[in-house]
Structures are given as C-alpha cells and as structure tokens.
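Note that this complex is displayed minus one protein chain, with the remaining chains in position.
Think of it as A and B in the order they're written, each chain with its own count starting at 1.
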Amino acid sequence: MYLIQIKDLSFSYASKKDALKHINLNIEKGTFTCIVGENGSGKSTLLKCILGLNKGYTGEIIKETHIGYLPQKSDIQTNFPATIEEVVLSGTISNNVRSVFYKKEDKEKAKDVMQKLGIYDIRKKCFANISGGQQQRVLIARALCATKDIIILDEPTNGLDPSISKQIYELLDKLKKEDKITIFMVSHDVERALNYADTVVELLNGEIVFNGKPQDFKLGGAN
Amino acid sequence: MTKKKIFMVVVLIAFVAILGITFANINNTAVQKLDQSNTRVANSSTEVKEEKEKTTQKASDMIVITDRFFIEATNDVFYNMNDYLGKKIKMEGLIYTYGDENEIYYAVVRNTPGCCGSDGLAGLDIRYEGEYPKENKWVEVIGVVDKEVVFGDEIPVIKVTSLVEKEEGKTFVTN
Partner (left out) sequence: MFETIAEMMSHLFIQRAVLVGTLISVCAALLGVSLVLKRYSMIGDGLSHVGFGVLTVATAFGATTPLYIAIPCVTISAIILLKIGNNSKIKSDSAIALIASSALAIGVAATSVTTGMNTDVCNFMFGSILAMNKTDVILSIIVSIIVAILFIIYYRKLFIVTFDEEFAKASGLRAKRYTNIIAVLTALIIVIGMRMMGVMLISSIIIFPALTSMRIFKSFKGVVISSAVISVISFLIGIYLSYIYNISTGAMIVIVNLVIFVLFTIIEKIIHE
C-alpha cells in the first residue's frame, strides 16, 4: 500500500519559480527510497511540501499516516543545553499537541525507541557533547517517536565520516527490515545510497528524471 | 547533573553571599550613625534591653528616612502620598529654599547625581512654625506628613514638630 501519494505536484517560491514541476510519486510501505540530485534541483523543496512546511503548492499529496522528520542540521543546536532524553521525548509532541505535560505513554515510547537505537544509557548526556553519528541517532530516535510507519530524512549523513555514514545507513536498513519502517531520504551520498535503497529518484530542475531501481540508475538513467 | 555539580553550585552561591555579607560588616560604622543604632551595642543588661524595646517601638510608629535609599525613600513619599498622610516622619538633610517674590518655600534635601553631573536634589518640603535656619544648614526634622499645592502641583510636606540643627551628615547620596 502507498503511505504517501504525490499527484501532479508543482510549487514555486517567491524567489524561484517552478521549484517543482508536475511531480508524481508514490511511496510504498516498507521501502527505502533515496532522492538524489544536484543542489537546487528541488530535493529539500519536495520534502518540505510533503511535510506541510511549504504551503501553496498545486497538486495533491495524500498521506496515510504520521510522518517522522529529520531536518537538516541547524547551528542553533551546536551549544544547546538539552539532554538526549529531552530531545527524543520532544518527538512525541505530534501525538498530543494540546496537553501541557508529557504523558506516561510518551515517556515509555521514548524509552523504547532509545533502547532500540542503543542510546538509552547515555540519555542524560548533553546533546551538544556527543559525536555527530550519535547525534543523528538521537534525531532518528526523535523522528521515530512521531510515527510507527515512515520517517523522512533530509541529508542525514551530511558532514559525517564515511564510516559513521555507513553506520547510519545500516541503522536505517535495520529499521526497515526489522520494524517495517519506511525510509524516505534525500541524500548527497549517491554511491552509498545505491547500496541500500529499494528505489532511487533523481530530480533535475524540479522534475523527476529517474524513478526506479538502483541497479538501473547505476547503469544509465539520466546520469 | 551529578550530585557533585549540584553541591559545587550551592557552595558557590553561598560563597558569593558570604562575600557580600563580610563586606557589609566592614561598613558597620555607617549603621551606628542611625537613630536605632543606640540600641545595637552588644550588651545583655536588661536596662539596655528595655531601652531597645522603647526605641524600636517608637521607631515603628514613625517613618525614619535614613542615609540608605534616601532618594528612593523620599520619592516614595511623592509617589504614594496617600500612604504617608498623617504619619510621623523623621529625616535629616540640608535646608533648601525656593520660590518667587510672593512666597518662599523651604525643604530638607540632599545632593544627588543629576542626569548631567551632580546637580540633582532629593528631599521633602517642610512647614515650620519657628524660625528657619539659614540655607545649607544641616538639620534633623520630625513631623507629620501632610499635602499642599505648590505651583499647581500637589506635593507632600512635613508639618514640623521638632527641628534641630546638627553636625553635617551625608550630604551626597546616590540611591
């Protein structure tokens, strides 16, 4: 079944017309999809439309479920005083926006997720003081608190060492296989992405120029 | 947050507090100048205790404006005049006069920093039945707070019951 269906999506920024042109894309449950493309091809724009961060697009986006999000790294977080526990717990907010305090089930969910990702023992540590790889792990945990079904990641391996990048991909792959989590990510790391993805989508100037299996992409596609 | 950290934090805050207190005690001589200071001599004889009770009781009926927070204290009489009307008040300062050819007014003031230099003044108007001392003489006045319209504004004035010339005290105050 399709968790997300995108039908004829077009979007223009005030400063950039036709950032996305007639995008048609379906995201199937249990798949690992990588979006690749040059800078400015519309990858982040597409994510933001799906997440509802860009408003005023034409076309249709049908979402069957809550989405967990891992945004690009922001520099506010470099010295931010927050424990891993606080960061992960904040992911549960989309489950009950109204209430004042975290509920018991929120805290339990956060605990489960942290244990699953192997960060429960360091939960009292400061987020700013852990390694880049661990930070991404924490943010993935946060995204998983928002959903059981699909997480969308925007360049999660940016600025990470190759060995750490590999760990992240391994983790995502494991989540897909063991927990049936659908992965949808934007990546600059084309080589590595091809090893793990079920589907590769290439964007160029706001249009999809390739949408298929990684093997085919390596061989030809629009590359 | 380890327990060690919490402990260090508490220790440091206490340290800062103690520093402040120690500095304060060096300045104890300033306290002696005040009216109530007569009672603070460490002496456990009952005589002194009785006197202490008497003076503090008298003090609590009367508003005493001291060197400390002089400007704030006198300002407050202006801002919250109604709270002070009819109350006994005591203050010290310099005699000051102002007015025009029709009427001269008197006040007890101290010098304060103005916005451009040290030319500010703070204090309260006084109304005295007896003879006013010369300007810039240091006095201690005791009286009752009343109000009066001067140059179109309603201001508090002290209806003086006792005026005593004294040795000059702290003529310049900053807060």
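Note that contacts are C-beta pairs under 8 Å (C-beta built on N, C-alpha and C of every residue); 3 or more make two chains touch, one makes a residue touch a chain.
As the structure is a computational prediction, the values presented were derived from the model and not from experiment.
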item	value
Missing-partner contacts on chain B, residue numbers	1, 5, 8-9, 12-13, 15-17, 20-21, 23-25, 27, 30-31, 34, 36, 40, 60, 63, 67-69, 71-73, 75-76, 79-80, 83, 113-116, 120, 122, 173-175
Absent-chain interface as seen on chain A, which is shown	51-53, 67, 69, 71-72, 74, 76-77, 79-83, 85-87, 90-91, 93-94, 97, 100-102, 124-126, 128-129, 142, 146
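One rule holds in what follows: only the chains that are shown with their structure count from here on.
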item	value
Centroid spacing, where centroids are CA-atom means, of chain A and chain B in whole angstrom	67
